[in-house]
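Encoded as structure tokens, the structure appears first; notes follow it.
Only a single protein chain was left out; the remaining protein chains are all shown in position.
We call the chains A and B, going by the order they appear; numbering starts again at 1 in every chain.
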Amino acid sequence: MSAFAIETHGLTRRFGEFVAVRDLTFHVAQGEVFGFLGANGAGKTTAMRMLIGLLEPSDGSAQVAGYDIATDSEAVRRNIGYMSQKFSLYDDLTVQENITLYGGIYGLSNAQIAERTHALLGRIGLEHARKELVRRIPLGWKQQLALSVALLHEPKIVFLDEPTGGVDPITRRRFWELIYETAAAGTTVLVTTHYLDEAEYCDRLSIMVEGAIAAMGTPGEVKREFGVTSLDELFLQLTRPGAA
Amino acid sequence: MDVAAPPAVDVRAFTRRFGDVTAVDSLTFDVRPGELFGFIGPDGAGKTTLFRTLVTLLVPDAGSVRVLGYDVVTDLWTLRSRVGYMPGRFSLYPDLSALENLRFFASVFGTSVEEGMSIIEPIWRQLAPFADRRAGALSGGMKQKLALCCALVHAPEILFLDEPTTGVDAVSRREFWDLLDRLRDGGLTIVVSTPYMDEASRCDRVALMQQGRILLVDTPAAIRAAYPRPLFAVQAPDRLGILAVLRRFPHAAAVWPFGDVLHYTDARAGMDDGAIIDEVRAFVQANGVPSPGISAIPAGIEDAFMWHMAAGTAGEQVG
Partner (left out) sequence: MNAFAGFVRKEAFHILRDRQTFWILLLMPLVQVLIFGYAVRTDVRDVRIAIVDPTPSTATRALVQRFASSSRFQLMGVYPTMQSLDDGFRSGVLRQAVVLPRDADRLLRGQATLPIQLITDGADPNTGSVMQSYATAIIQRWHAESVVRAGSLRIDLATRMRYNPTLESVNLFVPGLIALVLTIVSAMMTAISITREKETGTMEMLLVSPLHPWAIVAGKVAPYVAMGFANVLLVLGAAWGVFGMPLRGSLVLLLAECLLYILNALALGIVISTSAQTQRTAMIAALAGLLLPTLMLSGFIFPLESLPTPLRLFTNIVPARWFLLIVRGIMVKGAGLATLWQETLILVGMTLALLVLGARRLAIRLD
């Protein structure tokens, strides 16, 4: 079993002639918050889909939560959580119904669901809204709820795909505090974002350019390596070489 | 910018409800001709309802909304040929090529790509290599530029852009704002909305919006300068630890992570920066955290937004 939560070797994905992800080699330690950055179309989504077992790699290998994504994708999916801004909760179900549904999908017993619902709603302070339709609760709560639900089956790794898009700055920061708590509890977090100030909150990060990793390390390391003062600057330098 | 000219957008006490939800609550503001005016606020702030009303797609429940001197309800048809509008989500036909999309929208607005080329040329030049690619296969940044071309091709007198940069990467966003700069320099009035606080500085004036209300309207510089309390950047290796400690400091008004530092706002106005730094440092050390780097900094738009947002929801407690 791998010592890392995520470990990839030469992970590659082609769509016909087009190489969407090229020779991706990196690892993420247990309990790390790992930022997965890149311009639109740089291959982040394709890489993420391979890691969560939705897409088979054309080449290379990857172990996620200790399981091979090509041969053991079901085990991978049992051991990860996934949350994206767009498709996470059912708007027309209540908070409780969403939790129950999700718990059922992951084979939790009714007792487990009841117990974890209680803990989860207590933690994010949403106890009072248990019977509210999800569509009726504010976006900020909804995102915290979505993350908590993605963590309900106690996955080893949680993938967050642009979790804070369009949220106000205070709620965005509260959400990051929840991410820290999650990581502190031992769950590995892999997160994509368009807010480069958020990338600074990550333990380590990678920046993908045209399907390959162009920079990787702690925010401090990558800034030093490229001689820039902000990630914003680095991002510009990497994705538009002529523009900086 | 001609301050004496009649406003390009004139909104008085505009309110709009959907069922029992008040999406926009008694907004009053104006936009001057030739101005690049930004609405900054998160999802659900009412930006889209406001924009749809400005482009004659929705009717106000109360108040008056005038664009280019015309009423958006009664002068509907006069206005429609004069405004340019780029809705959220870009609204292109993914199965048509870039050029086919542009041709179609040109024909809808009673013009042609050739006639409109003088206006869209600087943008179209970047798109031309992809003219035959289906819009659905363009990158986010390219889609955004194509949508801008489609909204501009009929040479509108005023341009409304609803969240043109949402979901687009940081570099494409920057390029997009460069394009807006050029359009504004050409004399076009532009009203734009965005959830990204860092884009505020690219506007002549901004309105900070939250839950259907305007928190503040001013130039970005004035908004930053008007931050009411001393603000400091705190740098420490253990960001989480020091965050928790600082929040317990009796004079802390707000403590938030900002990139690789924390922003600390002291509750005491008019006190000497040096004295505050010494006090904070002493408190932090007393709580077992190694001495952090602390320096006084000017406030950014995001600091201001968070301040006014907290003040708006918590009343006197923070402000």
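As a working rule, a residue touches a chain if its C-beta (ideal position, glycine included) is under 8 Å from a C-beta of that chain, and two chains touch if they have at least 3 such contacts.
Remember, it's a predicted structure, so these values are computed and weren't measured experimentally.
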item	value
Displayed chains contacting the withheld chain	B
Given B:14, B:105, B:130 or B:258, the one touching the chain that is not displayed	B:105
Touch criterion as defined above, residue of B:12, B:80, B:133 or B:281 at the omitted chain	B:80
Among B:40, B:55 or B:142, the residue in touch with the chain that has been omitted	B:55
Touch list for chain B against the chain that is not drawn	52, 55-59, 76-77, 80-81, 83, 85, 87-93, 95-96, 100, 103-110, 112, 150-151
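Note that in this section only the chains that are shown with their structure count from here on.
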item	value
In the complex, chain A residues that touch chain B	38-41, 138-139, 162, 165-171, 173, 176, 180, 184, 194-197, 200-201, 219-220, 230-232, 235-236, 239-240, 243
In the complex, chain B residues that touch chain A	41-45, 139-141, 166-172, 174-175, 195-198, 210, 239-240, 256-260, 302, 305-306, 309-310
